[in-house]
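Have a look at the structure below before the remarks.
Only a single protein chain was left out; the remaining protein chains are all shown in position.
So, chain A:
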C-alpha cells in the first residue's frame, strides 16, 4: 500500500477511536486495528535499558511488556538492538528462541497461541522505540513494509509529545537502581540486573521491586563471603 493511502487509513482509523483517549493510546489502538492484531503496545526507547511504554491496548500487552522489562530480553529488546522487525511464536510448543530463551518460556503462560511482532519505530534513521503487536491469527493483516511505515509514523507523532508522557514509573526504576548502586557499589547495569533477578525470582514486575526498594522494605548487602544478601523489612 502506498504511503499516502496508509496515512489516510491511519487518519480514518484514528477518527473512529474515542477522541477523549490520549493520542498515544489512539495511535496504538489504530495500529492494532489496521494491522489485524489483538493486542499491542507502543514503547519509546533510546536503548533497551531506557524505555518508556507510553500505551498498551489492553492488559495482555501490559503483562507481556512487564515480562520483557523484568527479564531484560524479548522481541522488543531485540528489535531495538538490531533495528529490525522481530517475529516470534508464543505458544509453548515451538523451541525457545535462543535470542530470548527466558521470555520464550515464560510468555506462553500469559498469552495463548499467538505470534509476537516487534517493529522498530524509526525517525530520521534513529530507532526511537518499538511497536509491539500480538496476533492470534498467526500473521499480520498487512505486509511488513506497511507495519514498518505505520510504526515510523507513530514514532514521529509521539516524538512531538515527549514532554506530556508519564515518566514516573521509569523514574522509580532508575531511582531504585541508584539505591542498589549505593548499597552494593556496582554499576548501573549490574544494579538493574540485581533488581531484575529479584523480580524474576519472586514472579513479580520490575516496578513492584523498585517500589519495595524505594520504600526501604527491600535492600541488598554483601555477606562475609561477598555474596549478595537480601534484607527485607515490613516497615522502613
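FYI, a contact is a pair of C-beta atoms (placed from the backbone, for glycine too) under 8 Å apart; a residue touches a chain by one contact, two chains touch by 3 or more; residues count from 1.
Please note the rule applied: contacts and distances are computed from a predicted model.
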Which choice in "ABC-2 type transport system ATP-binding protein", "Glycine/D-amino acid oxidase-like deaminating enzyme", "ANTAR domain-containing protein" or "Outer membrane lipid asymmetry maintenance protein MlaD" gives the name that UniProt lists for the one chain left out? "ANTAR domain-containing protein"
Using the touch definition up top, pick the residue from A:22, A:52, A:197 or A:228 that touches the left-out chain. A:52
Of A:12, A:94, A:139 or A:202, which one is in contact with the hidden chain? A:12
Among A:93, A:182 or A:227, contact with the omitted chain is made only by A:182
Footprint left on chain A by the chain that the document does not show: 2-5, 7-12, 14-16, 23, 44-47, 49-52, 123-126, 128, 156-157, 159-162, 167, 170-171, 174-183, 185-188, 191, 213-214
